[in-house]
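Missing here: one protein chain of the complex. Every other protein chain is in place.
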Amino acid sequence: MRFINRLAILGAGSAIAAAVLVSPVWSEDMPSEKPMASDSAALSTLDLSLDQAHVILAAAVAKSKEIGTKMDIAIVDAGGNLKAFVREDGAWLGSIDISIKKAKTARYFDMNTGEIGKLSQPGGPLFGIEHSNGGLITFPGGVPIKSGDTVIGAIGVSGSSVENDHTVAEAGAAATK
Amino acid sequence: MRFINRLAILGAGSAIAAAVLVSPVWSEDMPSEKPMASDSAALSTLDLSLDQAHVILAAAVAKSKEIGTKMDIAIVDAGGNLKAFVREDGAWLGSIDISIKKAKTARYFDMNTGEIGKLSQPGGPLFGIEHSNGGLITFPGGVPIKSGDTVIGAIGVSGSSVENDHTVAEAGAAATK
Amino acid sequence: MRFINRLAILGAGSAIAAAVLVSPVWSEDMPSEKPMASDSAALSTLDLSLDQAHVILAAAVAKSKEIGTKMDIAIVDAGGNLKAFVREDGAWLGSIDISIKKAKTARYFDMNTGEIGKLSQPGGPLFGIEHSNGGLITFPGGVPIKSGDTVIGAIGVSGSSVENDHTVAEAGAAATK
Partner (left out) sequence: MRFINRLAILGAGSAIAAAVLVSPVWSEDMPSEKPMASDSAALSTLDLSLDQAHVILAAAVAKSKEIGTKMDIAIVDAGGNLKAFVREDGAWLGSIDISIKKAKTARYFDMNTGEIGKLSQPGGPLFGIEHSNGGLITFPGGVPIKSGDTVIGAIGVSGSSVENDHTVAEAGAAATK
């Protein structure tokens, strides 16, 4: 079926809408035999498993004990949704939310939270970004988790200095490939 | 009918409300031949259509592809309410909320978001404005959409550097007149 | 390396924690040669593409025009995050949020929103579930989107009767496989 025919079905009134809706209509090199819309394929991707989350948590807890800290550790999956969490005995209550927000922030932008913080200072290009997404945390301690080149989640750690938080998060993220 | 009579109809209890509703009641030099309230004219205005939104989205997506970025793109209408949105495959999850907030911010104040950001720095006249309206975003990427001289909506773009975000937003806003 | 050795690394004090963290330690038939933690595999899965979202939106808009309604239509991906949205000219402003919440609710529980609503009535097993997740919508109009047997997202429609909302959502969800 020709693309122009499908536009006709939708009617002249919505032609512009249809032109956009039936992606990738805006391409200038549209093939004359464009495939049916129903041929559009889902994206094939990867997501964090609970087994991976446990390996990551174990590595992070081990690092936390090694350097003598008490941490809140949160892990989110590819969709930015909480997958696993632990709070070590005696770790800060306020770090529950911070660790979760660090994990989400790292996944939301696929970079270490500390990198975002460099850009969100007064005068920086992202000043005020923390006001988005229900509250971001942009100091170190959030690190993406990858499988090969694909970001499949993130870990957020809070409970000590931001340097220690980052160290523990890195140890966790490095525990899976 | 005299104005005082109309107030009486509404009753003493709603006199204050009426005094506001039937503007300009508070004028002391109210003409004796003041027109009926029902003669008051509604504002004749313009609003963004979905067809326009699609044209704008298509132009923004084309620019995004041209410069090799992955963007979240939001469009709001004259009322600042979401009209259309797309997230390109692989674009940041955190940019969903940011693109929408950029579009709203641009329409809330009828100017580019980056202009507001210049005024909201520490020591600036609008410091802290991001705390209003459920969270504003005041760095570049939000641009008003006009029809002639009338602002009929705004576009917000997020997913790359703020310069790229602004470039894509401008391309979108320029696609309709 | 034997699993028991890895436990020893973590130390006796955290033995119980480790027993859980290094899933699936609680299995009673744990192999003596359990693979290294780093062997844990990511989940291979599918996600909604923007091309699919556009096909779905086009089908939903076409159905909406066919039955003479004005709809807000939202699409979320596998992670429950907004992928695309359109509001037809003249559609209810209050349906922006409802359509998005319907789409999220359908993905959050992988079922039609109306099914949840049957269970959340007074006296029903899920009474009050709407208070979770920042506000759910549990009347019809939200429908999961599948690729084969995998839920890859959901569509939420609001703007008319719940019967019409559901009809349009179904038409959208059926446009991709």
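To keep things simple, chains are lettered A, B and C as they appear, and every chain counts its residues starting from 1.
Note that in this section a contact is a pair of C-beta atoms (placed from the backbone, for glycine too) under 8 Å apart; a residue touches a chain by one contact, two chains touch by 3 or more.
Computed from a prediction, not measured in an experiment: that's the story for all the values here.
One chain is not depicted; across the entire complex it touches A, C.
Among A:55, A:86 or A:126, only A:86 touches the chain left out of the display.
Within the complete assembly, A:49 is the residue of A:49, A:132, A:147 or A:164 that touches the hidden chain.
Residues touching the missing chain, restricted to subunit A, are 49-50, 53, 77, 79, 81-89, 93, 96 (touch as defined at the top).
In the full complex, subunit C touches the omitted chain through residues 14, 16-17, 19-21, 25-26, 43, 79-80, 105, 107-110, 122-123, 125-129, 131-134, 136.
Note that only the chains that are shown with their structure count from here on.
Because subunit A and subunit B share one sequence, their contact can be compared position by position; here under half of the interface residue numbers appear on both sides. Subunit B maps onto subunit C through a rotation of 175°, based on Cα atoms and reported in steps of 5.
Subunit B and subunit C have CA centres that are 31 Å apart. One simple way to say how far apart two chains are is to compare their mean CA positions; for subunit A and subunit B this gives 29 Å.
Contact of a single residue of subunit B with at least two other chains is seen at positions 50, 89, 93.
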